[in-house]
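Left out: one protein chain. Kept in place: all the others.
Per-chain numbering from 1; labels A, B and C assigned in written order.
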């Protein structure tokens, strides 16, 4: 997928439970189509199939578990993501940390199902380790900046550039996203200048009064 | 909900990824409407909103997490279940074991959202403890019989009757379901005779050649 | 064990790594012997056998896992606690939350090994559920008060008295402890007046300049 990517993580925010989840996903699609910038919604897990059925742009899940099809009540397999129509998934978000063995197992299953993978990381060494597992993207987010008001690109630009270097040295086919505190087009531009292929964001859009306007502003400056 | 209940847990079986999940849910609804027995589908999490939008009978989730709305990537809140249109949820299945604190937190959230709750248990003491937390149902399933060919009502009938007694003594407003190895109408009848309000089943239906026929057979004997 | 109990949880505090862990345990013993009040040290897991070998009073562990002897690297069984000479153990502390199934399994193993059990709880419903599992003690601690300066007996006395009532109604052979913010003899007396058999404390002693003096002050007022 050509850069830049704007990945919108709906998290478990109350603002997007029910029909508003689909509305935000449709806003992502509208901005994506109008601007040519890839805006990828990650709706809540319960909404995944419903959102995918309504959208023509790629939709990502918020998680995938490290198990294959079988007797695994409550778990989401790569096959289930594919069956729901998802194009990709986040894994190992700071709020949904996975065991190393399970990340590897989930990545293998996603590869077999053609699901794009974006493994989250909290620092440069973990970014390097995750790149060694061969996902499509590594998204680095310092946990202390997640949900805050200061963008990682302002507060800690070196974590982005060092992750770009580390990931490139480990596995050049892996892309890098960055996140935490990303709120406007300037933050996205800064991320791209630091070598990232895009951003991962959440509250800055999901909790905004007018999410579509925020997305449109972001995309328009790229 | 008046007894008997037949709760069909789709688990992460590959047989019901994609459109076949909705098909099985529609079969549950057809049998439910034809026979007057409550057949409740628990589709995979990614399918929940899609299935609820298409069905008019109650649909349950396979899990709910012990967190409220907020920054909890990949987690499913009671509010998300309600938003998706689910009427209830399983919790703490043997394949999706929860921490005691989280079960309590999830039950509180579900009560606030009007979501019916069915907490799974593996033996009589855990059934008693779960009843003390005040769910709508406790479903007892000996883990070693789950997915097998011998029904709990044959292999270990006393775990059902003792759970019924223990739950009634602890909290008489809590119903009891039983599960593990339940495959036909005879097993369901045996469960009701042991004092249960219904059964929880999975592979016996999901992996059957003709799931609707199995469900119809079960319901017709009640 | 006759009331009152003062259970001292060493947690993972740096103050008691290495020989200072044994020193604090010896202080607990000295105060216990001088005052006749049961002061029970819970040293760090790595110190358990060393501390038990040196003390003649009961020593408790900070955790036990829900597995039996076998291939379970890094896990601590009830048999290991008994082999180390421990008389009891905490389980399910707010900082070490356990799955409901594992709490039950661990309690069964501890009973078989003659290990006294104290299951932690965060509120009245969880206290009731834990009492239903039949431990020797339930210790209720509101998580938001743990490690703070205000004692649970001041900030939330009703959680203590309601837990005492709920536990007595559920299983009268289960004792109740309370904890969080307990710092001096007045707090301990208040706990006993609210119906508890003792207290669970940590930072108030472990991080004190003179832990033995704090313990002696507590015990002397009882």
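Heads up, the rule we're going with is that a residue touches a chain if its C-beta (ideal position, glycine included) is under 8 Å from a C-beta of that chain, and two chains touch if they have at least 3 such contacts.
All figures in this text were calculated on a predicted structure; none of them were measured in a lab.
A.B. asks: Please work out which displayed chains the absent chain touches and list them by label.
C.D. replies: Within the full complex, the chain not displayed touches A, C.
A.B. asks: With the full complex in mind, choose from C:47, C:162 or C:187 the residue touching the hidden chain.
C.D. replies: In the complete complex, the chain left out is touched by residue C:47.
A.B. asks: In the whole complex, not just what's shown, which of A:32, A:73, A:89 or A:122 touches the removed chain?
C.D. replies: Reading the full complex, the residue touching the unseen chain is A:122.
A.B. asks: From the listed residues A:16, A:103, A:146 or A:201, report the one that touches the chain absent from this view.
C.D. replies: Once the missing chain is taken into account, the touching residue is A:103.
A.B. asks: I'm checking contacts with the chain that's been left out. Which of C:6, C:24, C:86 or C:166 qualifies?
C.D. replies: Result: among the candidates, C:86 touches the missing chain.
A.B. asks: If the hidden chain were put back, which residues of chain A would touch it?
C.D. replies: Counting over the whole complex, chain A touches the hidden chain at residues 92, 94, 97-104, 122-123, 125-126, 128-134, 170.
A.B. asks: Quickly run down the residues of chain C that touch the omitted chain.
C.D. replies: Against the left-out chain, chain C lists 9, 11-14, 17-19, 21, 44-50, 53, 61-63, 65, 67, 69-77, 79-84, 86, 90, 93-96, 146-147, 202-203.
Here is the rule we go by: only the chains that are shown with their structure count from here on.
A.B. asks: Work through the pairs of chains, note which ones touch, and then classify the graph as line, ring, star, complete or other.
C.D. replies: Contact pattern: an open line, chains touching in sequence.
A.B. asks: Just grab the chain with the largest centre-to-centre distance to chain B, centres being mean Cα coordinates.
C.D. replies: Of all chains, C has its centre farthest from that of chain B.
A.B. asks: Could you work out how far chain A has to rotate to sit on chain C, using CA atoms and steps of 5 degrees?
C.D. replies: To map chain A onto chain C, rotate by about 180 degrees.
A.B. asks: Provide the C-alpha centroid distance between chain A and chain B, rounded to the nearest whole angstrom.
C.D. replies: 32
A.B. asks: Hey, how far is the Cα centre of chain A from the one of chain C, in Å?
C.D. replies: The separation of the two C-alpha centroids amounts to 43 Å.
A.B. asks: Distance from the CA centroid of chain B to that of chain C, rounded to the nearest Å?
C.D. replies: From the centre of chain B to the centre of chain C is 36 Å.
A.B. asks: Two-or-more-chain contact residues of chain C, please, as numbers and ranges.
C.D. replies: Correct list: empty.
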